[in-house]
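Encoded as structure tokens, the structure appears first; notes follow it.
What you see is the complex with one protein chain gone and the rest in place.
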Amino acid sequence: MMAKKDFELTWKEIPIGAIIHEPGNAAEYCTGDWRSQRPVLDRAKCVKCGICFSFCPEPCIVKDGEGYYVADLYYCKGCGICARECPKDAITMVQEEH
Amino acid sequence: MNTTTATYTATLQKLREAGEVFMPGHRACIGCGEVLAMRQVFKTLGRDTIVACATGCMEIISSPFPTTNWDIPWIHALFENTAAVAAGIESGLGAMKRKGRGPAQEVTVVAMGGDGSTFDIGLQALSGALERGHNFIYVCFDNEGYMNTGIQRSSATPYGATTTTSPHGKNSIGQTTQKKDMPLIALAHHIPYVATATPAHPTDLARKVRKARDIKGPAFLHVFSPCPTGWGTDADLAIELCRLAVETGVFPLGECVYGKYELTKYVKELRPIRDYLRLQRRFRHLPDDIIDQIQDNVREHYEVVKRKCGIIGSAAD
Partner (left out) sequence: MARRVGAEGSFAVAEAVRLADVDVVAAYPITPQTHIVERLSEMVASGELDANYIYVESEHSAISACLGAAAVGARTFTSTAGQGLELMHEVLYLTSSMRLPVVMAVADRALSGPLNVWGDHSDAMAVRDTGWIQYVAENAQEAHDLTLCAFRIGEDPQVLFPVMVHMDGFHVSHVVEPYFMFEKGELGDFLPPPKYPYPLDPNRPVTMGAFAPPAVYAECRKAQDTAIKETYGTIVKVWEEFGRRFGRQYKPVETYKTEDADTILVAIGSFNQMASVAVDNLRAGGRKVGLVRIRLWRPFPVQAFREAVQAAKNVIVFERSMTYGGTTGPVCTEVKSALYGTLHQPRVMNFIGGLGGRDMSPRQFEAMFDRAREIAEKNLEIGYETIGVRG
């Protein structure tokens, strides 16, 4: 999935019609670098309803091994929709350090 | 702090297994309501879908060459011809199928655009495609302005909203015109299915998307898509804004199937419009008398919608 960056491609490497043949290859891009706050899940309160999963704009929330919905921080932009919409207030937005 | 490559590929796999056809790593703003709506629509439609997309936010954030966030076949042509491109796709597939060529499975053809490419510059192509009766879905993701180019007004910008080309000032309250009634315009073409939806009501949206897919002929979906950047709200408010838009009557949630209107969520007691407006910087400049005017307009319009749906009388009924 390591596609060449746009500024690296030579004109001979441009596919015909500038068509992109690798579905979803933009998923390499780390949007997690954007955020200033991240969601933290309190598993004790989580009832695994999946509402956060439905409302994540990326989407980057997926089930972990135990069925809890967790945001993948590689992508999470820290919008806070999941925290606001969680019916059990199980998600808290925490300021990122740095 | 961030997860490793191995972890995000695991995420992508889980997303795909869950039926997602639009991958993360896109460049939409933090908290974008439109990309959420778009994700929900295409997740419902699934992999046997071909999308024709207009120039706009959703196109730009998802297709920076040489990468794409789309797992399904997707074509971006221009700003104002999406419906025509989709018409060509639909006709091409149909003719090829008759001659034994093309994909073996049934394919859903979708044209999508923002309010700019639907209400304004692309209206002609949309009108033509609807009139010709192509079997396709047109989805308008309405964030009420030309957001991609920097928050300029469109004919979908609501009365009183400030944008960069309808700024409020000494001589102006902001947008001075009323929003075009796009669902009614679509219905004027005698198409079998028109519906309004929001990403805050995902099961309602999914049901309508499936109906649009299954009905023969053109279907028009008008999807309310809050834009925190353009509307001037906190990044976590997209869902709340959709909810408020429906509950104040600003965005009635309904459908029209073969000419029969129905409010799929009938709000008996509309919430005051101020609950919705006060969260958005684009309305912050409005004086009370204009807000009252907006309140009256919204209530009146909701009554009209209720009458169309056969719900007669006031909220007291």
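Per-chain numbering from 1; labels A and B assigned in written order.
As a working rule, a residue touches a chain if its C-beta (ideal position, glycine included) is under 8 Å from a C-beta of that chain, and two chains touch if they have at least 3 such contacts.
These numbers come from a predicted model, not from an experiment.
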Where the missing chain makes contact, among the chains that are shown: A, B
Sole residue of B:V35, B:C57, B:I72 or B:M147 that reaches the chain not shown, by the stated touch rule: B:I72
Residue touching the undisplayed chain, where the options are B:E20, B:E34 or B:E80: B:E80
Touching residues on chain A - with respect to the absent chain: 6-7, 9-14, 16-21, 23
Where the missing chain touches chain B, by residue: 47-50, 52-53, 59-60, 63-68, 70-78, 80-81, 83-89, 91-96, 98-99, 101-105, 107, 124-125, 127-128, 131-132
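Please note the rule applied: only the chains that are shown with their structure count from here on.
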Between chain A and chain B, centroid-to-centroid distance (C-alpha), Å: 22
Interfacial residue positions of chain A with respect to chain B in the complex: 1, 3-4, 6, 9, 15, 18, 20, 22-35, 54-60, 62-63, 72-75, 77-81, 83-85, 93, 96
Chain A-facing residues of chain B, complex: 1-3, 7-9, 11-12, 14-15, 18, 20, 23-28, 30-33, 35-36, 39-40, 62-72, 199-200, 202, 234-240
